[in-house]
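So, subunit A:
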Amino acid sequence: MNHSLYLIILLPLLGFLLNGLLLGRLKKGFVSFIACASVGLSFVWGVKVFFELLAMPEGARAIQETLFTWIPAGQFQVDFSLLFDPLSSVMVLVVAGVSFIIHIYSIGYMHDDPGFGRYFTYLNLFVFAMLTLVLADNYLLMFVGWEGVGLCSYLLIGFWFEKKSASDAGKKAFIVNRIGDFGFLIGLFIIFWQVGSLNYADVFARAPEVFAVGGGVITAATLLLFLGATGKSAQIPLFVWLPDAMEGPTPVSALIHAATMVTAGVYMIARSNVLFMMAPTTLAVVAIVGLATALMAATIALAQNDIKRVLAYSTISQLGYMFAACGVAAFAAGIFHLMTHAFFKALLFLGSGSVIHAMAGQQDMRYMGGLKKQQPATFVTFFIATLAIAGIPGFSGFFSKDEILWKSFSSDFGSPILWAVGLFTAILTAFYMFRLVYLTFYGEGRMDNHTKAHLHESPKVMTVPLMVLAVLSVIGGYVGIPHVLGGSNRFEQFLHPVMTGLHGGADTSEHVLTSAGHSAGTELTLMIGSVVLILIAIYMAYYLYLKNIDLAGRIRNNLSGVHALLHGKYFVDEIYGALIIRPLINGSLFLWKIIDVFVIDGIANGLASIVGDISTGVRPVQTGTMRTYATMILAGAVVLIGYFIIR
Partner candidate 1 sequence: MTLTALAITAMIKVIVIISVALLGVAYSTYLERRLLGILQHRIGPIYAGPYGLLQPIADAVKLIFKEDFIPDNVERVTYTLAPVIMFIPALLTFAVIPVGDTITIMGHEIELVISDLNIGILYVFAITSLGVYGIVLAGWSSGSKYSLLGGIRSSAQMISYEIAYGLSIIGVVLLAGTLSLQELVAQQESFFSWYVFRQPVAFILFVVCAVAETNRAPFDLPEAEAELVAGYLTEYSSMKYAMFFMGEYANMLAVSSVATTIFLGGWQGPFLPPVLWFVIKVFLCMCVYIWIRATLPRFRYDQLMNFGWKVLFPLALLNTMVTALIKVL
Partner candidate 2 sequence: MIPIAHYLILGGLLFAIGAVGVIVSRNLIVMFMSIELMLNAANLAIIAFSRSLNLMDGHVFVFLIMAVAAAEAAVGLAIIIAIFRNRETINADKFNLLRR
């Protein structure tokens, strides 16, 4: 049966080509129509194929389609082929769906921007690259998509390139990502070197034969892959680019830096679960790094005043969660959280975009407040998303976050410490998110009068996507209701065939899946406990930022050191500057001023002057007259013939 998978990636590509090649010649309406329609159709096609996938028997849910042979080089062959299995189906639906909503939203948000056409061109290219990444059936093709999204991220962060901070942020994102990509690439080399193929199926099938569980090679390979993931998904130590990436248009932040691209790392690890399961050390590193990132980003978010930066750190924090899930071998939970997070974080960003739109570009929360009345639709949807991210029962975030917390407690790779850190982060999350909500939507307006008069609700084209996302943020979690709450965790079951690492390795699958050894009671207790703690955090936020703002100020003053540390984002950028960038610049300066000027140039100039001297000596031969040359030809002939005669 032909599923025409290629349509999913071809449509956005067509949109990109059409918009890109006719850039500046199409009317805005047409541009946005092409862009939205291509992504929308791609999404529709994805849904169609998804249902075809569902119709298949559970064990055989995978559609593979080879378009052409990309690199045929002897033994090594890479096909341009696509794979649509449960894991990629989820990703396709999330990516295409969220992209489509954000495309619609962008029509309103970017309406007055001179770069309208360029914006949608980039956006379509991004969707193409992201879908390629997700649908690839081998690592090399995935890497193509991986680089493609990196490129689009660079282009879109620096979309307003005339602004220096924006173009700098774009470059920073690109460079930081390159470091991760480099690791990723080396990881791929190691895999290819050992396995001889980059096809998922081949690699996963042959991995158990080739690698020893916990062996050095597989650990190194997976660590390098994880390095790539940290770059793309903004984890310690490569997270520094994401907050700066907020220089891009807000829908871009929502699409790329919240919902899709940054989750590529999580997707990649989930996809490579077989490999990661064979390297427990790496798993531990992943879990620790994930949780550390989550905690650190959450604390930083406490002290930020820029609405988008808060959300950016929140994103980093949530991504940390997903990695933590992966680190405790709960890949399905990670993907689950990825999905719900895509909904509510996109919603949060879009909501903040709506706010910023109304505030005429103002992003500092200290100058906001009381927007509830002016922007009811934005407020309601934003509030729903906040509840979701905070983990209030009934909203999608609750299910996924709780799943992760439980897994980090109960999994073979988990421990109570991990759980405790995760819980603490969750509490912080609830706190800073409600701080954000209270500062923005409640209380008195602190903006100037001009802005105040300007306040308005965003147009329909922006609010409708918000509502759609709000609905998704609520119901998105119900696909994965855990057993303990009477559900059957269908999401995990759906993904189960892909998670071959869990039931193909040394571990017995039942052991991990049912978390034997821990009773349902424990799970329920922990769940309730965490909810209670989160509610308390919300109350604290309410008390500090709405009831008693002075207290917040006093606390800040009393803990000025801590606040400065948090506000300054732990000075990671500065540390990097001192430890890496400055030595690099100094080293480069040394290379330039000393090595290059004296040694290299010396050699080059010396050679040049030697050559010059020789040519000055020989130059008289070059008279420029024909007869001399003819004479030389004759002389050459004489010598040559003479040689052959004498020989």
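By definition in this document, a residue touches a chain if its C-beta (ideal position, glycine included) is under 8 Å from a C-beta of that chain, and two chains touch if they have at least 3 such contacts; residues count from 1.
On how the list was made: all candidates are chains of the complex that A comes from, given by their letters.
Model, not experiment: these values are computed from the prediction.
*Asks:* Only one of 1 or 2 touches subunit A in this complex; which?
*Replies:* For subunit A, the touching partner among the candidates is 2.
*Asks:* Would you tell me which residues of subunit A are touching candidate 2 in their complex?
*Replies:* Touch residues, subunit A against candidate 2: 622-627, 630-631, 634.
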